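Reviewing the structure listed below.
Here the complex is missing one protein chain, while the rest keep their positions.
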Amino acid sequence: MTQRITIDPITRLEGHGKIEIFLNDQGDVDRAILQIPELKGFEQFAVGRPVEEMPRITPRICGVCPTAHHMASTKAVDAVFHVEPTPTARKLRELIYNTFMMEDHTLHFFFLGGPDFVVGPQASPAERNILGVIGKVGLEIGGKVIRVRRECRDIISYLCGKVIHPVSCVPGGISKGLDEEHRLKFLETAKFAVEFAQFALQIFDDVVLKNKEYVDLVLGDAYTMRTYYMGLVDKNNRVNFYDGDVRVVTPQGKEFAKFRPSEYLEHIAEHVESWSYIKFPFLKKVGWKGFIEGESSGVYRVAPLARLNASDGMATPLAQKEHDRMYSTLGGKPAHNTLAFHWARLIEALQAAETMVALLEDKSITDTNLRNIPTQTPSEGVGIVEAPRGVLIHHYKTDERAIVQEANLIVATVGNSAAINMSIEKAAKAFIKKGQISEGLLNMAEMAFRPYDPCHACGTHALPGEMPLIINIYARNGELVRQFKRSFAPDGSDSVE
Amino acid sequence: MNNSTFEPRLVGFLCNWCSYTGADLAGTARMTYAPNLRIIRVMCTGRVDPQFVLKAFKEGADGVLISGCHPGDCHYQEGNYKALRRYKLLSRVLEQFGIEKERFRLEWVSASEGVKFQQVCNDFTEQVRRLGPLNLSRNGGKNE
Partner (left out) sequence: MSDAKPKVAFYWCSSCGGCEESIVDLAEDILKVVAAVDIVFWPVALDFKKKDVEAMADGSIAVSFINGAIRLSEQEEMVKLLRKKSQLIVAHGSCSHLGGIPGLGNFWNKETIFRRAYLSTPSTENPDQTVPLEKTVLQDGKELTLPTFFDTVYALDQVIDVDYYLPGCAPPRDLILSAVSAILEGKLPPKGSVLAPNKSECDTCDRNKTKPEKLAIKEIKRTWEVVLDPEKCFLAQGVICLGPATRDGCGHRCINGNMPCRGCFGPTDQIYDQGAKFLSALASILDTNDEKEIDKIVGSIVDPAGTFYRFSLPKSILGRRRMEDIK
């Protein structure tokens, strides 16, 4: 009788991640655990660094969303120095940030999450990648994806020096501005981005929502989880990526908490397990009750669907329309369907693009007053942004010379770490019964994981767009009984054995 | 290791025109001083690249001395001022690496100051003896 299943994906996580599934005597899933075996120690080696260097150090936490760290860090440093950016600098930062969200979300959808959706869960592995997506929706799209990504990244490179590890945001503002020539050029990109985001939503509509089988999966129980949801909102409780208050809603959708970044410690705490290097944030006022869902458990979720759930709507008109459409399809707000993260991601991309246009149509973005030089004694500060993958918190304490004495980081994906574990377990329980492991397990387990777009997602999966998996099935005596292996061959073919 | 039996291994970069000559003077005058300093003659303290100091520590020195002409007397005009600036900054860096300030010294010893050289040698040796061995090789493991 098989006792334990090891799933060894090594993708999308820093370095390595493995899933262990334990069966009970009946052959049903007892427990599933995702272990993250990677830690760098930024919270410790920040100590002793000049705080204004943190926006140049912390992007190295993640090379896929470095802009998120650069921005959260800069906002924390602003707070440490008790300074605000100039209005123009703020607009530029918002431009950079929304451009980044647009680009990152788009890439994820087409290269990673999208293939599940667009091509369908029952499609052969050979088709479940960007090539399959292109095959399904047309050759043009591949070129458009590359173009929108490149042009957005050019905006970030121009304003921030580098797109992988931006440099130019500084306390009280930004080090580089925009001239009229580039404003007009980037405005063209922004308009194209809006078109493209709408196009992507259209594809979603045509290919996903019209596929009943897939819709059933989205709405089905295996991928549904009732948790609290957390996201940044503006004054009107609309989704905002760059700034705002943090809002938390219950699984029923009622506002549970709304707090300023500086108050985060009253609301968020982190739990530690000895079998993983990652921590598990939870709502302090509810408490850590374990890896369980529901109103009495402090587990919450972040990232696209959570943000939309935690808000009263989108901040831009076209995105708002899509938001309404999504919720009416899913049966109301909040939506608990994990797979709907993919959908929410596209709606956010549209808002990001619309915001880019609005910012670039405002000529005052070319103004040259870019810095407020700090004058007050530095002390302590918190900066929060919405990274593509969730609420990102940077918190620094310094001495009077602005040297970091303590740092605390709660990094986006980590907000979902408990939920990811639970999603995998739920999917495993749905598909592994009585010791029978179906071929579909490979896909199904992956699908529980992918919507969260954990950390190293994105372009590193340029072509295959699927997670390679190995499942080992051990008998009680530890003997390897069976092995499922999905391998990818460079010519695009794929096999499951 | 018992500190009282610990013999510090010291490296000294001495400038040719002043300090090395001063050390020679101490020798020819048969002055007695601690034998712990291994002397490396350079033409000027301005020649002392911080990399030399770091390498000395890495290779097992418990203390490093740089000794040159008094300010204003440098054979090459400003070399010793360069050394002074580098020394100040390098001391700060060494502290961050956990190497105590007292292990790294800058002195001005002229060609006629045999006595001063004797004093510096003895003093530095005792100071480093009190600090104990540096034991850098016990770190990490794979560095080279």
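Per-chain numbering from 1; labels A and B assigned in written order.
We take it that a residue touches a chain if its C-beta (ideal position, glycine included) is under 8 Å from a C-beta of that chain, and two chains touch if they have at least 3 such contacts.
Note that the structure is a prediction, hence the values are computed from the model and not measured.
A.B. asks: Out of A:L187, A:L219 or A:I403, which is the one that touches the chain we can't see?
C.D. replies: Once the missing chain is taken into account, the touching residue is A:I403.
A.B. asks: Can you say which of A:I141, A:A269, A:M326 or A:A448 touches the chain missing from this structure?
C.D. replies: The single option touching the absent chain is A:A269.
A.B. asks: Since one chain isn't shown, list which residues of chain A touch it in the complete complex.
C.D. replies: 4, 8, 10-12, 14-16, 20, 22, 33, 35, 37-41, 43-45, 47-53, 56-57, 59-64, 66, 77, 81, 146, 149-150, 153, 157, 159-168, 170-172, 175-176, 264-265, 268-277, 279, 281, 284, 288, 370-371, 373-374, 395, 401-403, 406, 408, 410, 455-456, 458-464, 468-470, 485-491
A.B. asks: Considering the whole complex rather than only what is displayed, give the residues of chain B touching the chain that is not shown.
C.D. replies: 49-51, 54-55, 57-58, 71, 78, 81-82, 84-86, 88-90, 92-93, 96-99, 134-136, 138-144
Note that only the chains that are shown with their structure count from here on.
A.B. asks: Which whole number of Å gives the spacing of the CA centres of chain A and chain B?
C.D. replies: Centre-to-centre distance between chain A and chain B: 55 Å.
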